[in-house]
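Yeah, one chain of the complex is gone here, protein chain that is, but the others are all in their spots.
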Amino acid sequence: MALSATPDRVLADLGATFRPQRQWVEGRGIWLIVGHFLSGVGAGTWLFALWLDWRPGLVLAIAAVALSGLAHLRFLGRGARFWKMYRARTSWIARGFVGMSIFLPAAVLALLVPPGALSGALVVLATVGAAILIVYKGNVYAASRGVPFWNSPVLPILYATYAIRGGLALLLVTLPLGGRGIDAHGVGLIELWVAVSAAVMLGFYLGVMRSTNLAARRSVAELVRGRAAPAFYLGTVAVGLLVPILIGVLGFAGPLSHAVLAVVGATSLVGDFFAKYAIAKAGIYVPLMPAGREPVAPAA
Amino acid sequence: MRYGMAIDLKRCVGCYGCQLSCKAEHGTPPGVLFARVLKREFGTFPNTQLVYLPTLCFHCTSAPCVDVCPTGASHYREGGVVDVTTDDCVGCRACMQACPYGARFFNETQTGYFPGQGLTPYEERRYSKENVGVVMKCNFCIDRVKAGLEPACVANCAARARTFGDLDDPQSEVAQLVRLRGGEQLQPELGTHPNVYYLPPA
Partner (left out) sequence: MTTTDQWIPSTCGLCYGTCSIRGHRVDDVLVKIEGNPESAIGRGRLCGKGVSGIMTLYDPNRVNVPLRRTNPVKGKGVDPGWQEISWDEALDEITARLRKIHDDDPRKLFIQRTTTNTSIRAPMMMFAAAFGTPNSWAAGGGLHCGNGAHLIGGIYHASWSLVPDFQHCRFAIYFGASKGHGAGHVSCTNMQDAADARARGMRLVVVDPMANFAAAKANEWVPIRPGTDAAMALAMVNVILNDLGVWDAEYLAHKTNAPYLIGPDGCYVRDAETRKPLVWDAARGHAVRYDTPDAAALALEGEYEVAGVRARPAFVLLREHVRQFTPEWAEGISTVSAAMIRRLAREFAAEAMVGSTIVLDGKRLPYRPVAAIYFRGSQGHKNSVYNCFAIELLNEIVGAADVVGGALGFNPVCYGHPETGKPWYEPKPGPDGLMITGTWVAPHLPYPIADPKPPTTMSLGGLFPLGMFGPTMASSDQEELWTKFGLPYRPEMMLNYGANSLLSVGNSDTVAATLARIPFIVSFDITLTEFSEFADIVLPDTCYLESLDSRPNVPFIFNHPAGLGEWSWPIRQPVVPPAGQRRLATDVLVELVDRLGIREEFNAVANTHLKLDGSHRLEFGTRYGYEEICDRELKSHFGAARGLAWFKEHGVISWPKRVEEVYWRAFLGVRVPIYWEFLIGLNRNAKRIANAHGLDWDDVWYDPLPRWLPCPSHEVRDGAFDLWGFYYRDTLHTNSFTNENPWLDEASRLDPFSYTIALNAATGRTKGLRDGQEVTLESPHGRRVRGRVHLTETVHPECVGIGGCAGHWAKTLPIAQGKGVMFNDLLEVDWAHGSPVNLNLDTCVKLRIVP
């Protein structure tokens, strides 16, 4: 089992004024990122598959969320106690768990029962669960007051945007495989819109973060020129944003082939994953300072 | 009743007595330090100040770590002490991300202080498999306090920099120190209402 950090690095981190967050990205922590990624994509897929009324997409959504659940179990230090996570009054993780607990049985049953009032109600229930899954993740990060970079109302919006785009992206990859024809041009436009909005959100997010406290600025520095920079530039920006946007812009000139749309989808998914990965990786804890003192500004 | 602590930065000499007596008291594994001494440097030569900043869990009245806990393992107990019910902890570590004071530690594996050489008799006795895969933290030595003792870090502080008591009792030593010496919380703007106060170094 890979550890989050070697003993040497645990001490190096503890000794640092600006302590990097590793619990939710390194070692077994990577499974949490995977879990967050899959639950977002799954929930987003559910919404779009419903809209397109494409049954395999619904199955795919369920599979993604179920895998997300497994990834979460892999991440937890004591996965066997997962059923205790129902304290949803103040905990966004518990809310996410409730969302998943609603979504999975409701969605599965909705597909199994014959069409009718019951299945309609189940679909509504599953969609509520999916909505919770889309909303909760960003809030889990935003509730992390120890990591100022995350502790922002912008993050839930960014993560919801990514989830929706992720759902669309998964469908772009899988629809052609399913032999289903779609209005390629229309989907491309939506895709472009979502990609741009995600880019705008990300830019907004980083801009806001730059202006807040030192730890958050340090996180931005980690993202743009530190430990998280490769994932950020390659994964989040280049593959995740620039490529789909570019292709989307080309889409104005004429219809895109299904293969190209699949590429847009795939790159969007990669981008989605690395956005979560890079933002997690760039997390820096509040430095502990004597009252009224600021740490020395972080070195570039 | 609201347990709290005043740490006098004028008295502390950074001897690490608190950090290590805490370790001995709780038998915490490597990398887990409920009490710590940080050294923070300010100014430029020769007008330099090196501040020894002893820390521990601040047992916040509005503890973000309790709010984010999905199982209720992190909870308030008597006197406002923030503690973890080990058996309820799933090891999601949301509390670590929520704590602005670095007071929580995830104990990933059962390793001792002599890597590759097994556990010492002390470690055999003090370490528990129950503490693997969960988050550990300071609980103001609540068992000692209930037995009429001071928390280990307070009892051992050679410079007598730490004072523990009931902040709700205006006559208590800790409440008076906070009042008379102008005790300050760390990052009060976060709204966590820590119950550990620092008395200024000068």
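Going in written order, the chains are labelled A and B, and every chain counts its residues from 1.
Assume a contact is a pair of C-beta atoms (placed from the backbone, for glycine too) under 8 Å apart; a residue touches a chain by one contact, two chains touch by 3 or more.
Worth saying up front: this structure is predicted, and the values here are computed from it rather than measured.
Trainee: Which listed residue (B:69, B:138, B:161 or B:178) would be found touching the missing chain in the intact complex?
Mentor: That would be B:161, which touches the missing chain.
Trainee: Across the whole complex, list the residues on subunit A that are touched by the chain not included here.
Mentor: 11-12, 14-15, 299
Trainee: Could you list which residues of subunit B touch the chain missing from the display?
Mentor: Residue positions of subunit B that touch the missing chain: 8, 10-11, 13-17, 19-21, 23-25, 27, 30-31, 33, 36-37, 39, 41, 43-46, 48-52, 113-115, 117-118, 120-126, 155-161.
Rule of thumb we're sticking to: only the chains that are shown with their structure count from here on.
Trainee: Measuring centre to centre with CA averages, how many angstrom lie between subunit A and subunit B?
Mentor: Computed from C-alpha means, the inter-chain centre distance equals 33 Å.
Trainee: If you look only at subunit B, which of its residues touch subunit A in the complex?
Mentor: 9, 30-31, 33, 36, 38, 40-42, 51, 53, 55, 64, 66-73, 88-94, 96-102, 106, 108-109, 111, 115, 132-135, 184-187, 190, 192, 198, 200-201
Trainee: Give the list of subunit A residues in touch with subunit B in this complex.
Mentor: Result: residues 3-4, 7, 10-11, 14, 17, 19, 21, 23-24, 27-28, 75-79, 81-82, 84-88, 90-94, 97, 140-141, 143-147, 150, 283, 285-286, 288-293, 295-296 of subunit A touch subunit B.
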